[in-house]
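As you look at this complex, bear in mind that one protein chain is not there, while each of the others sits in place.
Labels for the chains are A, B and C, by order of writing; each one numbers its residues from 1.
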Amino acid sequence: MNDQLAFFTVGIPLFGAIFASLAGLWRAHWCQRIAQTAIVGTAIVTVGLFLQVNEVGAVHYQLGGWPAPIGIQFHVDPLNALVLIVITVFAGLALWAAPTALQDELPGQERFVYPLMLLLVTGLLGMTVTGDAFNLYVMLEITSLSSYALVAIGKGRAAVSCFTYIVMGTIGASFYLLGVGYLYLKTGSLNMLDIKRVMLEGHLIQSQTSITGFILITVGLWIKMGLFPLHGWLPNAYAFAPHAVTNLIAPLMTKVSVYVAVRYMLMVFTPDFMLAHENWSDIGQIIACVAIGAGSLIAYSQTDLKKLLCYLLVAEVGYMVGGMWLVNPVAFKGVIYHIVSDAAMTSCLFLGAASVIQATGHRHVHALRHAAKTMPWTFAAFVLGFLSMIGVPPTCGFFSKWFLISGAVAEGAWWYVAALLFSSLMNALIFFRLVEMALFSDVAHPADEVMDMGKNGEAAIGLRLPLWVSSLFVLGIGLAAQPFGGWIERIVRQVGGWP
Amino acid sequence: MTDLMEFVVSRFNYWIYVVLMMIGLYAMISKRNYVKKLIGMTIFQTSIILFYVSIGVKSNATIPIVDHHDVVHSEILVDHYANPLPHVLMLTAIVVGVATLGVGLAVIEKIYRQHGTIEEPELLADVDQT
Amino acid sequence: MKVFAFCLVFVTGVMLVMTAQDFPAWGDAHSAPNQYLSTYYIQHTYRDTAVPNIVTAVLADYRGFDTMFETSVIFCAGLGIAAILSFGPRNPKRRKRLGLPPSAEGDLIIQTTTRLLIPVTQLFALYVIAHGHHSPGGGFQGGVILAASFILLSLAYDLNMALSRLSDRLALLWGNGGLLIYAGIGLICVALGAHFLEYSALHAILPATDSVMARSHAMLGVEIGVGFTVMSMLFSIYTQLVSLGSLEDGL
Partner (left out) sequence: MIWQFDLYILVLLVVTAIVSLRVRDLLSAAMVSGVYSLLMCLLWAEMGAVDVAFTEAAVGAGLSTVFMIATILRTTRRTTD
């Protein structure tokens, strides 16, 4: 049974989606249980897979029994086993919070929402686990389609935002598809490892076609992860989606796209390929610095709580892209660590925002007024997430910044260091603005009257529990930073071929 | 001159694919009407499919269905059959395209139900009001 | 916006045109993509699977996992569109028909012709599904034609008539069923100790087959599953779109 584990990571949520949608035809409340059971099962499988891979090294699973370049194969190394665990854990938290969040917003929609959520998780897991470039496109599309549908279910501006998301998302996915076509044209293969082998053996890696393929894939993934000049769809789509959906897609979708980009850099195009073009690294970093600066600045000007967090997310994407383009093992350690820690803190922050909005009924940042008094527990977890976003030591955000900065210092990329510090500063400013509202609410403010603030209690327990668990993750990942970071660095050196 | 002609003619599929892709991409970005944007999306996606199909073309080759006679009596000559792999990939891409189109049209209907228009400028004005 | 879009598109176009000079000549049988994997498929497909149509064999067997998720994409779209349109305020004032005559009684000639045409269409669709091993076609194309026959029914009569033959509930059931057939065949292979979708293991339970014919038969099963899902989901998408999600009062 051990050699089938890789398949079950994708298989369990897929079958879960089918059965959840079947059950929805008769008993809508079964959907939720099936979805949660499926995600717990997947989590167990991914942990088992992680332990197995950590012991024996990379595992390959041949679908259809055909050997690698002929058929599709799953490629699981310790790095993507880690990402698989991250996906299932935070998807599990989102699904845990989903029933409470859905109750107010979308009553009677469970029979559609849960199967779509499971299909989304299936796609994310598939994108991480697959070793085939075209299969990744199919997985990307199933992820995108389910997220389009989930975003568009929302009320108000959700539909208009979703249309922009569809157009941009299709451009991104099509660019990716075109890039894969260029690689196929040059190598005749679709398997990632095989593409790398053919390109290295035939010295095709510096040909015009391979370079264009790389650019197309990179730009496609940039659109998918919402890097700054291409981020237009992200804030509105995530902010106006139903809370249950935002909790699921905001922590995971951008991270998985970043992971796919990391994988293309390390596994298909080698680090040597990146270093052969000296100005590329600079261009990547300039874009990342602009993204970090712009994301933080726009976030400061937002008055909508969820939208503010979305712009912070845009800045975080800049961190990871900048770290990738430093092309050194320490920076890659920072990127991988940041994927994990950013999933934890965005999960914590968006769950916190969902709790606050659910408890007060308002999405304006003024919803946080009196929060320290009326909902201390919810607010405490929210503060923990935000401290991590700033980078205060015991939390995981500090260590990810630390690793990224030490990677940047080794390369002498001072602008990137400056952008990271600037972003910390801006996050601190935003944080103090929010804390001021929550703590010093004795000073009268017109919003109290208009929004009828200060009379609500804590958020529902169904939202608070996942919120606390995610804030514990924020702390736990930070406390385990040293051994965990060392382990990541060892794996990154192994995968990227650094000594 | 003949070199240039040959150069153009020998790759004209690739030139046209680039032109169609540019038309589709331009429409997706700059058209104000949402249905027009989706038509642009269809053109964009089909142009990529055209690119893939062009990869697999072999001159003097037939469709990729093996002749029983060849199997039994002689060897299968690879050059006689078009490359099947891009065709398989593009079947999947067409399906994905129609699924995306369907979701896009559903979103357009929802937008029209809410705002009564599918023109971007009027829509954004309407959204800002509410 | 237009100038910006034009510049962006122009830069992309120039990059792609420059790259096209590096491509192998058009129709070159010895270019890299036409050599490496494609040679294997052309030479071995018939021996491995006993299916002459290489595209069907690669689609349903060598890259069957892709096709399973392609079916899931359609399923996902059907589910998602039902979810998008089933919710939200319906504003009756805005539901006026633009430039359409009031819905009249169906035309007798059209209805009679449709009644004659539909059985033939559906029979042809079944042929396309079943004969996909030997000629162009397969589950997807057949499913689309089946869906088209139902759409024809709803156009010639009205939406309720077509929905009485294939209601949205039933469509979802069929869609699930088709996907379950596909994934279920894969799971049976796992239960028999092989990899997911490794059809050759099925010869242990299919009577009178060897491992090559087992692949061929399993591919037929898989195509039938694809056909179910595609038919029901595409028809469901049409009914949702044409009635603004209300499932009454079609065109």
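We adopt the following convention: a residue touches a chain if its C-beta (ideal position, glycine included) is under 8 Å from a C-beta of that chain, and two chains touch if they have at least 3 such contacts.
This one's a predicted model, so the numbers in the text were calculated from it and none came from an experiment.
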Displayed partners of the chain not shown (whole complex): B, C
Touch with the omitted chain, as defined above, among B:I29, B:L101 or B:L123: B:L101
Hidden partner chain, touching residue among C:F23, C:W174 or C:Y238: C:Y238
Contacting the left-out chain in the complete assembly, out of C:P24, C:G64, C:G138 or C:G175: C:G138
Residues belonging to chain C that touch the chain removed from view: 27, 53, 55-56, 97-100, 136-138, 140-141, 144-145, 147-148, 151, 234, 237-238, 241-244, 251
Residue numbers in chain B that touch the chain omitted from display: 9, 12-13, 16, 19-20, 23-24, 27, 31-33, 35-36, 38-40, 42-43, 46, 49-50, 53-54, 56-59, 61-65, 82, 86-87, 90-91, 94-95, 97-98, 101-102, 105, 108-109, 112, 117-119
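The rule is short, and it goes like this: only the chains that are shown with their structure count from here on.
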Pair with more cross-chain C-beta pairs in contact, given A-B and A-C: A-C
Between chain C and chain B, distance of the C-alpha-averaged centres to the nearest whole Å: 17
Centroid distance [mean C-alpha coordinates] between chain B and chain A, Å: 29
Chain B residues counted as touching two or more neighbouring chains: 25, 55, 85-86, 89, 92, 96, 99-100, 103, 106-107, 110, 114
Multi-chain contact sites of chain C, meaning residues that touch two or more partners: 16, 23, 31, 33-34, 37-38, 41, 63, 66, 70, 73, 76-77, 80-81, 84, 88
Chain B residues within the chain C interface of the complex: 10-15, 18-19, 21-22, 25-26, 29-30, 54-61, 63-68, 71, 76, 78-79, 81, 83-89, 91-92, 95-96, 98-100, 102-103, 105-107, 109-110, 112-114, 116
Interface residues, chain A side, partner chain C - complex: 4, 7, 11, 14-15, 17-18, 21-22, 25, 61-66, 69-72, 106, 109, 112-113, 115-116, 119, 122, 126, 134-135, 138-139, 141-142, 145-146, 148-150, 152-153, 155, 159, 182, 184-190, 198, 207-209, 212, 215
Of chain B, residues touching chain A in the complex: 25, 28, 34, 37, 41, 44-45, 48, 51-52, 55, 85-86, 89, 92-93, 96, 99-100, 103-104, 106-108, 110-111, 114-115, 123-124, 127, 130
